[in-house]
Structure formats: C-alpha cells, structure tokens
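The following block contains the structure, expressed as structure tokens.
Missing here: one protein chain of the complex. Every other protein chain is in place.
Chain lettering (A and B) follows the sequence in which the chains are written, and residue indices restart at 1 in each chain.
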Amino acid sequence: MAENKHKLLEVKGLTMDFGGLRAVDSVTVEVHEGEIAALIGPNGAGKTTFFNCITGIYNPTKGDILLHPKGLKTRRLNGLKPNKVTEMGLARTFQNIRLFSDMTVLENVMIGRHCRTNAGIFRAIVRGKKVNQEEQEIIESSYGLLEKVGLGDFANEFSKNLPYGAQRRLEIARAMATDPFLLLLDEPAAGMNPHETAELESLICKISEEEQIAILLIEHDMKLVMNISNPIYVMEYGKKIAEGSPLQIKDNRKVIEAYLGEEADA
Amino acid sequence: MDYFLELFFGGLTRGSIYALIALGYTMVYGIIQLINFAHGEIYMIGAFTALIVAGVCTIYGMSGISILILAGTVAVIYSCAYGYTLEKVAYRPLRNAPRLSPLISAIGMSIFLQNYVLLAQTPDFLPFPRLIPDFEFMEPVAYIIGSPELVILVTTFITMILLTLLIKKTKVGKAMRATQQDMNMARLVGVNVDRVISLTFVIGSALAAIGGVLVASYQGQVNFYIGFLAGVKAFTAAVLGGIGSIPGAVLGGLILGWAESFAAGYISSDYEDVFTFGLLVLILILRPAGILGKTSKQKV
Partner (left out) sequence: MENFKNSIIVSLWFVFLTFPLMVVQVNTMDQIVVWRWMNMVWVAIGAFVLSYAWRYMLERQQVRKKVAAEGEETRSRVALLLEDMTFRYRAMGVLLIFSLAFPLVFDTYQTTIMISALIYVVLGLGLNISVGLAGLLDLGYVAFFGVGAYTYALLNHHFGLGFWTVLPVGGILGCLFGVVLGFPILRLRGDYLAIVTLGFGMIFKVVMENWDNLSFGPSGIANIDKPSLFGMDLGISGSTIYIYYIMIAMVIFTILVTNRLKNSRIGRAWIALREDEIACVAMGIDIARTKLSAYALGAFWAGMVGVLFASKTTFINPASFTFMESAIILSIVVLGGMGSILGVILGAFILILLPEYLRAFSEYRMLAFGAAMVIMMIFRPQGIISNLRQTYEYRGSKEKTNNG
C-alpha cells in the first residue's frame, strides 16, 4: 500500500548476461521508505544474481539501478564497486554466511563501522585523543547493535563459535553497522528452525520500524514472507512473473505454477 | 639465416624440455590447485638417478645407447616413486587445509629434497656422460641442430602423443578429467579420487624425469640445484600457457623456449633470467589465466 512513500531504490529493466546465459531478464523492482519488500521464486530464478548486480559485485549488462537517498541526489549504481554502494547506504547479507571467522563477534560488527570512520595509518600509530574517542565510539555503537540483535553476551567470542542462527543475526548486525537506509537480506532464515525464524521475523520488523531501514529480502520461507512483506516480487528463470501484496501473490496462478508445476491447484 | 635456424632449433629444444616439466605442474594444479614447488626437485632427482645408473653401468663395462635406455628407465621409475611418496606424505594430509598450508609444505619439501640430494651425494657439479651418440645422418645439419637435440625433440613429441592418448582415450584419463572438473562429483560417481591424484603426480614425475635425463645428457652435468631454476622456468611456461591446461603447458613451454633463445641470441644472454621472470610477471598481471586458460568467476 504505497501512499506516495519516498522511493529509495529503483531498478529498471535489469538484465545480466553471463556469456550466453541470461540470468536476469529485464527485471523492474522498487523499494520504498518504510517497506519490507520480498523477492521470491524457485531456486535458480536469479534472485541472488539480482542482489549481486545491485550491490556492485556484477556489472549489469543492461538496465538502471537508481538509488534515491532521502534529501540527496539520485545515484546510478551500475558498475560501482561494492564498497562504494555500501558507502551510499545500501548494505547486504549473504546467502552463505560470510563472517570473519578469525575475529570476535564484536569485531565483526566493528568492521561495519569502517566506512563511517576515518582513522588512517598515521593515526593508528599516533593515538591522539580524537582517535581514541573514535575507537570508543566504534566499540560502543557496535556493542549496541549486538544487543539489538540479541548477541550482546557473545561479544568477545570468536564468531566461528556461534551457533548457526546466531551467526545469521551477527551478519545482520554487521550490515547494520554500515548505517544503511536500505538493507538487502539474502535468505536470512535459511537453515533456521521455526523458533529461530519467529525471532528473526520480529527482528526484521524491529529493524524496519525502529531503525527506519527499508528492507528487501530474498526468502524461501513462505510463512515469513507472507507475514511481514509487502510488496512481494516473484522471479522465475530470470524474469519477473508477478508482483503485489501477499494476498495477490498467494492466489496468483503463475506463481503457483512456478513453485508447484502446472497441474497444481492452490 | 643459419644463426636464426640455430636459435630456432635451440629454442625448440629448450621449449620441449620446459614443456615436459611444465606438464607436471599444470596437471597437478589442474586437479588439486596446488603449485607443486617440489616438482623441480623431482626433475633433478630423475637426472641424478640416471647419472648414478649410467655411472655404475659404465664402470661395470656397459656402453652405448643401452646405458641411456637403462638409466632413463630407472630414473623414470624412481621419479614416479618420489612423486607418489611426496603426494602421500606432504600433500594428502593437507587436502582440506586452507590454501597457504600446502604451499608452505611444498616449499618445505623442495628445500628438503634439495638438501637431501646435496647431503646424500655431493654439492658439486657431477659430469653426466654423453649418452646420445652422434648420428651420421645428422651430419649435414649439425651446425644448426645436433643429434641430442633431435633425440630430445623426438622423445618429447612421442611422449606428448602418448599423454594425449592417455587423457583422451582411456578410462583412467576420463577419471582424471572428471576429477579435475569436480572432485566431489567424481567421488560420488565412484572414481577413486585419491588414486587419480596419485596417478597425476606419478605421470607428471615421469615426464619430469624424462626431461631430466635428456637435459642432463645434453648439458653434460647435474647438480642438486638444477631443479629450482628449471622448476621456476617450467612453472612460468605452465602459467604462460594457462595453468591447468595440458596443451597450454606445451604451448607455454615452446613460447618460453623460443623467447629465451632469441632474446639470448639477439639481445643479451646475461639478462636471460630477468627476461623470463619479467615475462612471468607480465602474464600474471595482464592475463593471469594464461593464453589457453579460462578465466573463472567466483561464485558469490
């Protein structure tokens, strides 16, 4: 129900070719302020490739990726390096958890603060008052984020020692440390049991409401998607085959066919 | 013109040797993504073993081309044994370790093997008997290409053909190709991956040994250190042609051989090594996949 909310991300006709293979075919997606949008579809539909194009890991073959930060100039993200994209306010998590295993939980989040701070080599060696303050700010804000995702007690543990569900939440905290206004979550509930998924659901809602961060998530867990997201975009074989509210998507014939095959009846 | 031809055949000969050694590097890298730093030492051990056998034969009265064949065969057998043992002891335990570990292990084995030969034998340069007789029919062209060169070229050529047949036409070759493309999948369809990897090392070592014997009889001397330099150059050849690609190794070897030969002949022989390493660096910076290699995109 978009009541003229500010459009944050506008992807127009995105196409990604790998040699002869068209992984993403002319997909158009929009994410508005305050939304939790979802991108769903069967495996191999091109959802993660879509994410990778937006975040700068791939340079799209065709199309436009436009970022509209509130109060600032519109930026075209095509071909920008991933760190630039993150700097502009678009953060992400990964389908296969990519934590820094040899660092502690707290330090993983502190890395997220890197692009928002600027102590360089010289100031790392010659520690003035400003640098120490900055370091302390990094520590405190990172710890705050850990508490928000419920990992405050594990701050000094090595991240590789965390249980799986906690690792996923850590990735979210780390992404949030980059101060994004739009968060891309790639299958955050993968491998979680129903209890963990419920916790994740409330975490995502909390982030959306309290932090005022818009969210675009890729997910396979339909319950989670239907509960919290609106709008929902559906991809199959690289193309967008449907978009709409949860109710619209639930009854959409093309979507049902895509997931269950032609003969199925909802 | 004659000078050009001389350099051409010289380069071709060099290149063939590089190709033989480079094949060992490229096959091992293709299958387990390891730069086998100790491969040059296998080549050196092959040469040394041939030297010892040839020496024993000569002293006990044998002579002629039969020494070469006997020495060569024994050298190949021993190099294969060393290659097999090397993989089993130093690399197999590290199959699942992060990339740095097997690399360090390989460097360690290289150092170990060099010093092993140094201590077991001698640090000096040992003379290698000229086992290849001068063929009479080569007389007229002897000023641009001699009998040893011919033997090297013919041997290399035959070896390449045998290797290609092995890889393309036999069941074993198929297993090797499958393992190279997807080790886990190959294991799942019943390929004995450990054995395939051992076989790769063994074949690579055999080729290196052949190269070692040929070069030793061509140059007339061996020393515990020849493996290192030959190894780095052969590795350059493998990278140049595209590491992991068998035709690439051959192509890279030939190109390197010619480049070195012509550069030394027309420019200056002092900077030969700089030229080789410079070429290596340039290729890696401009086209790390090599001439025939495939650029692979990392899956995110």
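Keep in mind that, in the parts below, a residue touches a chain if its C-beta (ideal position, glycine included) is under 8 Å from a C-beta of that chain, and two chains touch if they have at least 3 such contacts.
No experiment lies behind these values; they were computed from the predicted model shown.
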item: Which residue of B:5, B:69, B:162 or B:281 touches the chain not shown here; value: B:281
item: Contact with the hidden chain (one of B:107, B:158 or B:185); value: B:107
item: Candidate in contact with the missing chain, chosen from B:43, B:201, B:218 or B:235; value: B:235
item: Missing-chain contacts mapped onto chain A; value: 55, 57, 81-83, 86-87, 91-92, 94, 98-104, 106-107, 110-112, 114-117, 119-121, 124-125, 127, 134-136, 138-140, 143, 155-156, 158, 174-175, 177-178
item: Interface with the undisplayed chain - residues on chain B; value: 33, 35, 45, 48-49, 51-53, 55-56, 59-60, 74, 78, 81-82, 85, 89-90, 93-94, 97-105, 107-117, 119-121, 126-127, 228, 232, 235, 239, 270-271, 273-274, 277-278, 280-281, 284-285, 288, 298, 300
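The rule is simple: only the chains that are shown with their structure count from here on.
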item: Chain centre separation in whole Å, for chain B relative to chain A (CA means); value: 49
